[in-house]
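Let me begin by handing over the structure; questions about it come next.
Removed from the display is one protein chain of the complex; every other protein chain stays in position.
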Amino acid sequence: MPSLADATRGRLLYGGDYNPEQWPEDVWPEDVRLMREAGVTTVTVGVFSWAKLEPAPGVHDFGWLRRVLDLLHGGGIEVCLATPTASPPPWLGELHPGTLPVTADGTTLSWGSRNQWCPSSADYRRHALALTEALAAEFGTHPAVRMWHVNNEYGPVCHCDETADRFRAWLQKRYGGLDAVNAAWGTAFWSQQHATWSTVAPPRAAPYLPNPAQQLDFRRFSSDVLLECFTAERDVLRRHTPHLPVTTNFMTLHPHLDCWAFAAEEDVVSLDSYPDPADPRAMVWASLGQDMTRGQARGPWLQMEMAASAVNWRGVNRAKPVDRLRLEALQAVARGADGLCFFQWRASRSGAEKFHSALLPHAGADTPQHRAVRTLGRELPLIAEVVGTDVEADVAVVLDWESWWALEQRGRPSDRVDLGPLVLAWHSALWDAHLTADYVHPEADLTRYRMVAVPNLYLATDAAIDNLTAYAAGGGTLVSGFFTGVADDTDTIRPGGMDERLRELLGVQPLEWRPLTGPAPLDGGGTADLWSEDLRLADGTEVLAAFADGTPAATCRGRARYLATLPEPALLRRLLADAAEAAGARPALAGLPAGVEAVRRGGLLFVLNHTADTVRIALPGPHRDLLAATGPAVTGPTVTDPEAAAPGAAAPGAPAPDSADPCTAALHLAPYGAAVLRPL
Amino acid sequence: MPSLADATRGRLLYGGDYNPEQWPEDVWPEDVRLMREAGVTTVTVGVFSWAKLEPAPGVHDFGWLRRVLDLLHGGGIEVCLATPTASPPPWLGELHPGTLPVTADGTTLSWGSRNQWCPSSADYRRHALALTEALAAEFGTHPAVRMWHVNNEYGPVCHCDETADRFRAWLQKRYGGLDAVNAAWGTAFWSQQHATWSTVAPPRAAPYLPNPAQQLDFRRFSSDVLLECFTAERDVLRRHTPHLPVTTNFMTLHPHLDCWAFAAEEDVVSLDSYPDPADPRAMVWASLGQDMTRGQARGPWLQMEMAASAVNWRGVNRAKPVDRLRLEALQAVARGADGLCFFQWRASRSGAEKFHSALLPHAGADTPQHRAVRTLGRELPLIAEVVGTDVEADVAVVLDWESWWALEQRGRPSDRVDLGPLVLAWHSALWDAHLTADYVHPEADLTRYRMVAVPNLYLATDAAIDNLTAYAAGGGTLVSGFFTGVADDTDTIRPGGMDERLRELLGVQPLEWRPLTGPAPLDGGGTADLWSEDLRLADGTEVLAAFADGTPAATCRGRARYLATLPEPALLRRLLADAAEAAGARPALAGLPAGVEAVRRGGLLFVLNHTADTVRIALPGPHRDLLAATGPAVTGPTVTDPEAAAPGAAAPGAPAPDSADPCTAALHLAPYGAAVLRPL
Partner (left out) sequence: MPSLADATRGRLLYGGDYNPEQWPEDVWPEDVRLMREAGVTTVTVGVFSWAKLEPAPGVHDFGWLRRVLDLLHGGGIEVCLATPTASPPPWLGELHPGTLPVTADGTTLSWGSRNQWCPSSADYRRHALALTEALAAEFGTHPAVRMWHVNNEYGPVCHCDETADRFRAWLQKRYGGLDAVNAAWGTAFWSQQHATWSTVAPPRAAPYLPNPAQQLDFRRFSSDVLLECFTAERDVLRRHTPHLPVTTNFMTLHPHLDCWAFAAEEDVVSLDSYPDPADPRAMVWASLGQDMTRGQARGPWLQMEMAASAVNWRGVNRAKPVDRLRLEALQAVARGADGLCFFQWRASRSGAEKFHSALLPHAGADTPQHRAVRTLGRELPLIAEVVGTDVEADVAVVLDWESWWALEQRGRPSDRVDLGPLVLAWHSALWDAHLTADYVHPEADLTRYRMVAVPNLYLATDAAIDNLTAYAAGGGTLVSGFFTGVADDTDTIRPGGMDERLRELLGVQPLEWRPLTGPAPLDGGGTADLWSEDLRLADGTEVLAAFADGTPAATCRGRARYLATLPEPALLRRLLADAAEAAGARPALAGLPAGVEAVRRGGLLFVLNHTADTVRIALPGPHRDLLAATGPAVTGPTVTDPEAAAPGAAAPGAPAPDSADPCTAALHLAPYGAAVLRPL
């Protein structure tokens, strides 16, 4: 199978989405020239070009794309060629109204935006695959083309009758028969039994709380049916170009896709990541997406989209300072990215995303933004030795989409408990403790990790529970969050309210869930939020933290720990850091100041200063800063010096002098500065 | 006619919903055993069993239900048998799509939840009555069956064409002709005249404010059409089992039903009540529902549903402390309940309510929750003498659904004025003043009450106004809230903006309504909110309270008082307590501390401590605490002693000693403790 390495070939890819169809053809040569000057290696072409490539049903206009590819190839720019199936042209919806998605309340969504397709529609699939086939046949051998990008941010969900047909077939396959569906869905409750298959359908607008197991299965199905669309296109492409890797792009905490299942079918796993510049903890959120994607890729991955500055789809779209752009780019590489692509190359003058920033902004090349883009293009080759290497992590975090979908339904103990924020809180605590974590599926092999954290696994399969308990039995340190192991794979509550194996392992039984409406005080100070439990402790279970009323908040039994609440950040960090230390898991660098991130990848040490202060970091011996070598051309804030920097230099906010000697054990980083260090 | 007494037969009923179809048959014997151990007398069976009882159109499967009833009967458990018509099976909606409800914007609501039926649908009615008939024929003579529970929490509202037909017939009957409808609806405004009956329809999605009188009539119709469904089932049941009482369950401030009209058709009035454990004033809200239900029942009633702990349908579902469960149960009995049933017996493992608490929780019988359930099962027989008796109340509160519906429409002076919170504010003030109130229809006989409070009666019929003025003329004390007597029964403003008879009685005329956007200061301190008026006072009208700018806020003319605003709680309590005292209405017990509730029923005195402190209460002579006799087995917090308790015992939070002598005039109650006292 082809892989990301076939595309990188030792380079860190650099580029972004290129949408030449939005521009007069005479702009294209300027684009290629500016790309070369910026160090761009790779652009993604054609993501939204269906209407341009097939202006009428079955009528192909491929000439313009060939001219673009030729031009790019002539300029040394490689291409990740997209199948444009994420946004069908208006004619498809008119010709086949059944290709348009239908909401749960029966509203048909029309064209005029994007994503207006029903993944169950046979008509959609036929047209999408035919165009994919034609593109592969036409351009699969074009020398510019180095990778395939299938569709875009898969996500459409449909509730139409054709979807219902496909959902029934999916259920038939999963359960074997209607009785099993009724049993799995618990339709004995509220008189929901299906007497015939004909009444089984997607969950549609209903008077009150919907059946949760039906909802869960529909989310599973909706992910699977999108995956079918992906694999169908991938198979066409593989047939034509077995040598070219295929990817589709995820998003951080992408709610519609089981990314584990998708990643298993991809040659390259790629991520679109848009941390919010208005969020002072955006780098933590970004690192979560990076670590998750690395977990799904089981190695290096590709940043398929990021923003040079602002996006256009938030309420208020803050601009991104140029130093933050560089920091974000290096962070992605540190955490496993083998390439950095942006949406998009040149800012659109029209359309719904004309206010999305670009590598080449509206104000042109002579701008601070574009100069930062060029600087980054010169820096990435300096650290290219990292390509293809692994990130060092001896902590794993368990994450599962099925459990997520089951957790976040109506009618649960507390709608304040959502998986995303919960995982982010745990991730944030690990980040603050300077611990790098891999994200893993609950049934994945855990033996290589010193500690496994489970922020929440409400729905846990028997296999997952066996996996976690076997890991613990083998000497691993398990830290489990509350409301874990509650339901089986049909969202049926396990006897006793929590799986018996987990109860035994953790030494606890929640007799009652007691969600909190706000922070509650802890014994000894601090607070915890979201949750508490009437917890029965087994003999030998130790209380690590308790609420002010004495209720246990965190417990320990041997190497297994249980958090019956969400402690405030400082306490959660301490609890996880203590567990990690006991387990022998270590930060990449000891003694790091708050807000400084250190990650080891492929023998290199990435040190990133996310603070507005100049920081001094002690290193365990002399290192060379690979980025310092670029000299004055790189006006980045990285500073190292032989001894402590001059007092003035270390003062917060003072301008940082360039390094006098890049080989030393004392690293100074200017505000938002970064260093990529190789031990000497 | 049969009545609740036929079911209680001297006992306080105890039990809850039992849904055996959710469990394998081998669980049933354990259920019955545990019920017996918990003191359960009665369970409600079959509320959501339609699909199980009639798995396909006209095909009955009654065997399992007979086995359940036999088993329960063998265990001495009585049954309130439900007609399962609240939740039709999916096949009904498929077979007759017209049975599915349609929203005002035309969305059809589907199965997969519950309540998916149109009350106007002839198909629905035919199927529902046929099954009711079959159940009555099959089980009406079963010895376990002691009561009928029809449908569940009636509520569906539909806007379909069949509803429109029935609505037109209802209007024809009410008004006699189309001209009268046009007149009643004021269709001269905004060119809304109906030239033919064919354009008369339920209020559907429209560009701007809808016709308020049409809305009002549609709410009347929607309640009436549900009542038709109820009486149709009831009549079937009565034909088969004239000896068995029939009920359907209300909810506190049930917005869709005119409970006065429903109660008049029921043999037993029953209530589902779910005070929110997160609300520190939940006991006040609970007592409102209890007093309203007693008013509708004109005597004892049945608590059909309550929760042992958390529910599942709030945003955050707090757990209920076990002492609060006992207090809530005794409060219901104090205020007229002759039985306490819970939703549900055994916690569901599947479905939308699997996180709703139960008498038997997920964690099983060996839990604090279930132990509290058993304790309550032992205590209720000790106070069974209260069954069938009346609650003492010499205050009445006027409440009317038609006025409520008319009040809460778009386009009114202030959407901050909602009836529920307003009535709760008045009820809360009476509760704080330790005054027990009956809730009455505005046209009910008021002569037995010393004081009648009218929080709001925006829409007042001529009969209601005559009733209130006659009551006042007969020497009664009337306290009226603002915006009362404004509209007639077609929601037409009465000449002068307020009925002339009320103006004369109260000695006020609001020249202008002046709603408030927030609290406004009062002369002499304190605030009032929601409302103010430019009030013209008649000669002899006295100002009891005024705003800081001099506008009258509360007035008095003879025995009639008027509140032109909503005073802050302490002031509202004082105003109502003053009026009550002047009228000779007295609390059940004098000198009660705040947060302690005392209610007299059937010669017994219920004293309930809703505070976290131990309280001492002086009694007018020696009493026996019926619950104290249970001895150490009852680990409740009730304490009495001969003299004042030892100083230490009375200290807040100190553990309360058990009573040394239950016959004394000094009662001590531990935090959240209760006593049921019989004078000696």
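By letter and in written order, the chains are A and B; residue numbering begins at 1 in each of them.
Keep this in mind: a contact is a pair of C-beta atoms (placed from the backbone, for glycine too) under 8 Å apart; a residue touches a chain by one contact, two chains touch by 3 or more.
Keep in mind that what you see is a predicted model, and the values were worked out from it rather than measured.
Per the touch definition above, the residue from B:D235, B:D279, B:D415 or B:D445 contacting the chain not shown is B:D415. Note on the undisplayed chain: of the listed residues A:A363, A:A570, A:A590 or A:L680, the one touching it is A:A363.
Screening B:L13, B:L100, B:A201 or B:A585 against the full complex identifies B:A201 as the residue touching the chain left out. Interface residues of chain A facing the missing partner chain: 19, 21-22, 48-52, 55-56, 84, 87-91, 93-94, 101, 107-116, 156, 278, 309-310, 312-313, 315-319, 347-355, 357, 361-364, 367-369.
One chain is missing from the display, and on chain B it is touched by residues 105-106, 185-196, 198-199, 201, 203-214, 410-416, 490-493, 495-497, 509-517, 534, 536.
Basically, only the chains that are shown with their structure count from here on.
The copies chain A and chain B differ by a rotation of 120 degrees on their C-alpha atoms, rounded to the nearest 5.
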